[in-house]
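One chain of protein is taken out of this complex; the other chains stay put.
Moving on to chain A:
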Amino acid sequence: MGLLSDPNRRRALISLLTRLNAPICVVCYMAGVAWFMGLAFEPFTLRTYMSENAMGSTMVEERFPAGERALGTGREFSAHKKKAGGMPVDWLVKTMQSRGLEVFTQRFSRRLPFPDEDKERYMVKGTNVYGILRAPRAPRTEALVLSAPCSPGDDNNQAVGVLLGLAQYFRNQVFWAKDIIFLVNEHDLIGMQAWLEGYHHTNTTGMDWSPLQGRGGSIQAALSLELSSDVVTSLDLVLEGLNGQLPNLDLANLFYAFCQKIGVLCTTQGKLQRNDWDSVSGYSHAVQTMMLMVMKQASGRPWGDHGLFLRYHIEAATIKGINSFRQYKTDATTIGRLLEGMYRKLNNLLERLHQSYFFYLMPSLSHFVSIGYYMPAFGLLALILLLRALDLWIQLATPPPGVLSVLTPLVISHLTGVALYTLPIHFQEIAVEHFPVSETEAVVLTAIAVYTAGLALPHNTHRLLTGRGTENGWKVLKLVAVLYLAVLLGCTALINFSLGFILALTLVPVAAFVTPDLCSATPACTLLFSVFLFQELQEMPVSFLDGWMLYLSVISQGILDHALYGSLVYPLVALLVYPCWLLFWNILFWK
C-alpha cells in the first residue's frame, strides 16, 4: 500500500510529525537564514554576462569631446535656475531648440494628501521640459530616454549640463535608429510620474497634467542621471524601483561592461566590490551590499527617478556620480563617453530587453543571484507555517472544530486594519486643530494611535468572542491565522521577495510559537529594527532619538508614496499584515 493510504504508516508519520514538530521548525528556520546568508558567498553566485545578442560586446568607439562645454552649460543652468526660483523653462526650451531638438513642455499640479517636510504645502505645481531627437532615417516607432532632475539648490546642475552636451553631440550622428528623448523633470518623482502618465495616456494616481504635444515611439530603455560635481570618483548604479521592481539585469550588465572598458570605478549600493571573497571581511562586505539591496527593495519606494518607468515595462536605471576622497578622478568627458557607448548599444536593440533575469539580488556589480537560488530561503520559512498548520490540524481532529467561531476575530481585525488605512489621512485636520503638531506628525501619530488601539482590542472584545476560554478555541484561530499568514507571505514574496522575506523572518517565529502564554513582537518592531539596521549598513549609525525620528518619517513617507505613486507597501501592511498579526495577538490574550 502507499505511504499515505496505509493506516499504520500514516499513524507513524503523524506521530513523527507531532513529536518532532518544534525541532523541525527550528531547523527549518536556521536553514532558511543560513541559505539567505550563503547567497552572498561568492562561489554560490554567478558572474554577470550579457544575454542580449543584439547588444553584444562593448565594441564601439566613443568620441564625445565636449565635457568642459557641458559643465559650462551646467553652470548657466544653475544661474538661470536661481534667477527663476525653480525650473528655468524658457532658457531650457531655447537651449534645447538651438541644439536641434523638438522641444515641448508639460505642466502638472498635484494636491498632496498632507504636506511633508520637503514640500511644506499642499499643492505642488511644476513644469517638465523635454526635447526629442528624431532618428534621421528611422520611422518613429521606438524611443530611448535620458533624464536629469531639476533639483532645488545646487544639486544636479552638472547632470543637466551633460544631458544638453550629449544632446548636441548625438544630434550630429546619423546612426540613431530610435528617437532619443532628453527630459528634465521638476519635483523629481512627481514630475516624472506626470510625464509618464501623459506619455502613456493613463491616469492612475489622480494627478493633473497637461497633455503631451510631442511623442516618440514606445520607450525601450531609460537612464536617469544624477551628477552634482564637476569630477567624480565613482559611478553608482541604482536599480530598485517602485514596489521592489527591478530592471532587466542586462541593463546592469551593460553599465558594468562599459565601466570596465572605459576604466571608471563603478559601484552598487555605494559600495565598491572587493576581490577577497574568501576572507571574513570580504564576505561581510558582500553580505552588507546584498542586505542594503534587500532593504531598499523591501521598502517599495523608487530609489531614483527611474523607479517609475518600470511599471510601464520600460527597463530603466539611475546613474549617480559620487565624489569621494580618492585620488583618481573621472571628468565629464569620460562620463559623456560612457553614456554615449551605452546609448549606441541600446540603439542596436531590436526587441525590448528580455533575455536576462528580472528577479535577482546583487551582492556586487559583477555577481548576481537569480530567483531560482534565493527563493528556497523563503520556502524554508514558509514550510514552518505549513508544518505548524499540519500539527494543529492533527490535534484538532477530534472533535471537529467550528470554523465559525473564528469569524468574529477575523472581522474585527480587518475592520481595525481598514481603520489604520483610512483614518490617518482623514483625521489629520481634526488632529491639527486639537493638538499642536504639523500635518505630517498628525498623520503619523494618528497611525500609531490606531495601531496601539488595535492592540487593546482583545481585552475589550472578550464578550463578543464565542468559544472563548475553551482549549480548542484558540487552536482553531491559530490554524486559520497560520494559513492566512502563509498565503499572505507567499504572495508577497512572489511580487517583492525582499519584503516577503523580511516579514517572514520576523513574523514566522512569532506565529509558529504563539500560545496563550508566550509573548510576541509586533510588526512595528520589525520596522523599527529595520530602520536601525539600514542606517548601520550605510555606515551612518544613528542615536536612538534620531532613529525614532527617522522611523516616524519612514511611516509618513510610506503613506505618501502610496498616495502619490501607488506604492503597495502601506496598504499591504495596514490591510493584510496588521489584521493577520492581530489574530495572533488575540490568541495571546485568549484567557
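In this section, a residue touches a chain if its C-beta (ideal position, glycine included) is under 8 Å from a C-beta of that chain, and two chains touch if they have at least 3 such contacts; residues count from 1.
The rule is short, and it goes like this: contacts and distances are computed from a predicted model.
**Q** What is the protein name, per UniProt, of the chain that does not appear here: "GPI-anchor transamidase", "Proteasome subunit alpha type", "MTMR9 protein" or "Phosphatidylinositol-3,5-bisphosphate 3-phosphatase MTMR2"?
**A** "GPI-anchor transamidase"
**Q** Give the residue, chosen from A:Tyr130, A:Trp176 or A:Tyr484, that touches the chain omitted from the document.
**A** A:Trp176
**Q** Among A:Leu16, A:Leu350 or A:Leu386, single out the residue that touches the unshown chain.
**A** Considering all chains, including the one not shown, the answer is A:Leu350.
**Q** Of the listed residues A:Cys25, A:Val60, A:Leu166 or A:Leu353, which contacts the missing chain in the full complex?
**A** A:Val60
**Q** Identify the residue among A:Lys83, A:Arg137, A:His201 or A:His434 that touches the chain left out of the display.
**A** A:Arg137
**Q** Give me the chain A residues in contact with the hidden chain, please.
**A** 53-54, 56, 59-61, 135-138, 173-177, 344, 347-348, 350
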